[in-house]
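Note that one protein chain of the assembly has been removed; the remaining protein chains are unaltered in position.
Per-chain residue numbering starts at 1, and chain names A and B are given in the order in which the chains are listed.
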Amino acid sequence: MTVAEVAVDDGADAADGADVAPTDGRIRSRWAPWFTTLRYGALVALVGMFLVPVYVLVVTAFKDPTEVSPSQMWALPDSLSLDTFRTVWPEMEDGFRNSVMMAVPASIIASFLGAANGFVLAKWRFPGADVVFPLILFGMFIPYQAVLIPLNQLMSDLDMHDLGGLTLVHVVYGLPITTLIFRSYFSGISDELIDAAQVDGAGMLRTFVFVALPVALPAFAVSMIWEFTSSWNDFIFGLVLTSRQDWPVTIALNNIAGSQVVPFHEAVAAALLASLPTLAVYVVMGRFFMRGLMAGALKG
Amino acid sequence: MHRIRRWAPGLLLVSPSLILLGVFVYGFLGWNLRVSLSDWRGLRPDYAYAGTDNYQRLPDDTRFTDDVENVLVFTAVFVVGTLLLGFLLALLIERGVRGEGFFRGVFLFPMAISFIATAIIWRWLLNNAGGAQETGLNKLFGQVGLDFLANDWFKSRGTWAPAAIALPAGWALSGYVMALFLAGLRGVSDDLREAARVDGANEPRVFWHVVRPMLLPVVMSAVVILAHISLKTFDLMFAMDVESRKIETPALYMWFTTFDGLNFSRGAAIATLLVAGISVVVVPYIWYSIRMERRR
Partner (left out) sequence: MSETEAETESDAEPRAAGVRLESVGKRFKGGVDAIRDVTLQVEAGEFMVLVGPSGCGKSTLLRLVAGLEEVSSGRIHIGDDDVTNRLPQHRDVAMVFQSYALYPRMSVRRNLAFGLRMRRMPKEQRNRRVAEVAEVLGLEHLLDRRPAALSGGQRQRVAMGRAIVREPRVFLMDEPLSNLDAKLRVALRAELSLLHKRLGVTTVYVTHDQIEAMTLGQRVAVLRDGVLQQCDRPQEVYLHPTNLFVAAFIGSPAMNFVDAAVERGVVSFAGVTVPLPAGSPLAEADRKVILGIRPTGFTPAADRGWPTLQATPEVVEELGDERFVVFDVAAPRVDTDATRAAVEASTADDALLLPEDRARFTVRLPTDVPVPVGEPLTLSIDPGRLYFFDPDTGDAVPS
């Protein structure tokens, strides 16, 4: 590609109209406006593709039940109605409540423990800390199939095939990721801060509580969101550990929607309901979600 | 002795987590291994050592070998597809676009949804009913003149059925890969790129020679994470089409043989193989990341 003519980008690209295009101040070739249009075009097309399932979901769930039929999946509703939700909600209600009672405590506890672990591993080193961290990390990657049988046995022996047991399980298996999040975060704060606290007279616990925790609020947000989402969306542990009255919402959802008898608009509405809390969290606290992802990739 | 006073409180604070993880991860892995070497079938546990029969019988078990084939197909399509899509998304956004927050939000939101819900929606999108019952993507393709794209998706005969599952899986995870690449691309210091430009490189060359080599760690991270997810995915196939052998993977087989068939020892063997498979990818990755971190 040769630069036959150089035009200075003054921000008035054809694609953007009069608004200022994102520019890093560089002199751009005359092809740039075309590339930009192409980019936006591609992005919009991709957004469309990504939202196809959402379209189906929303259109179907809000359609009047009499209009619904699989062959009419793509058609817009003639009339809107909440009837489908009303039909489906009673069957989801218990599962919903169970999931809340499980996911909220699990995320809080896993976050606090993760904060303690992350702090010690990042700032208060002990002999063997360098070995312990990879060992903890590995726990994040194990396939749950490998622990199902022992878990099932242990929980039977402890008589914990209930919501409490499920909560415990989510706390434990959430520890690796919350530890990772906090350790990453604490690695970024200066050692001198910890030193200053020590010289000022604080031991490990007081340094943790008064100096480290207050500074770690962003990490808390990330950790809670991640752990909440992960516990809420889990299925396999719920399947193994709970029975009817303790079912989390994912199990309830699968039972409703998995059956062949249930019409598809109810299945879809149920899926929407079940996803609302995590979606709400995502919408409100999206950027923390992204930071959680970064921690998950072991980026320091 | 005095040195202990320094680090003991720290060790104490992490000990509950260490104990819990010691039991629930490593203890259970060992326990599972033991079960795999027993002949436990039926409801009452039986840990008596029975040799490696369970493992030896697996290669002859056609259901198992079919499942392995399925998971390999799925993994290949899923990993490659998601990598490419995620990379493309990151590339499009990387230079900065207006409404970047919106775009990122759209591409990432599927991660917030459970695989069950995802499966429910996509089950209908990938429905292969024909004629008057036609629905989902097949119907959409028909309406916009892309009939030739319609197919049986996950109900296809032959090896490619599992590849259809890569669609919802990719939908759910491309945003994640995009986030990784975004961070990687933006992490390439501007100085490097500017030096290359001043030296006369045009944009594609700048990308190829300066940016691309620095993306390797990102690609590695992404591959490891995607591959291990694909090996252990259970919810997605379970909710898509629970009875179907066409998309069954070892992860699902383990479930059925253990909790339906009550053949715990065989289930444990499959589970151990899953761990081994994942470890092959994950352990070097963890080791490498820790090494890299120490060097910084």
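Simple rule for what comes next: a residue touches a chain if its C-beta (ideal position, glycine included) is under 8 Å from a C-beta of that chain, and two chains touch if they have at least 3 such contacts.
Note that the coordinates shown come from a computational prediction; the quantities given were computed from them, not determined experimentally.
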Visible chains that the absent chain touches, using the contact criterion stated earlier:
A, B
Out of B:R5, B:R44, B:R157 or B:R291, which is the one that touches the chain we can't see?
B:R5
Tell me which of A:A42, A:M160, A:L193 or A:V262 is the one touching the absent chain.
A:L193
Absent-chain interface residues of chain A come out as 190, 192-193, 195-203, 206, 210-211, 214-215
Where the missing chain touches chain B, by residue
2-3, 5-6
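Heads up, the rule we're going with is that only the chains that are shown with their structure count from here on.
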So in the complex, which bits of chain A are touching chain B?
1, 3, 16, 19, 21-22, 24, 39-40, 42-43, 46-47, 50-53, 56-57, 70-71, 73-74, 113, 116-117, 119-121, 124-127, 130, 132-139, 141-151, 153-154, 169, 171-173, 175-176, 179, 203-205, 208, 229, 232-236, 240, 250, 253-254, 257-258, 264, 267-268, 270-272, 274-275, 278-279, 281-283, 286, 289-290, 293-294, 296-300
Residues of chain B touching chain A in the complex
7-11, 13-14, 16-18, 20-21, 24-29, 31-32, 35, 45, 88-89, 92-93, 95-98, 101, 103-118, 120-122, 124-125, 127, 129, 132-136, 139-140, 143, 171, 176, 179-180, 183, 202-204, 218, 221-222, 225, 228, 231-232, 234-235, 238-239, 242, 251, 254-255, 258-259, 264, 267-268, 270-272, 274-275, 278, 282-283, 286-287, 289-290, 293, 296
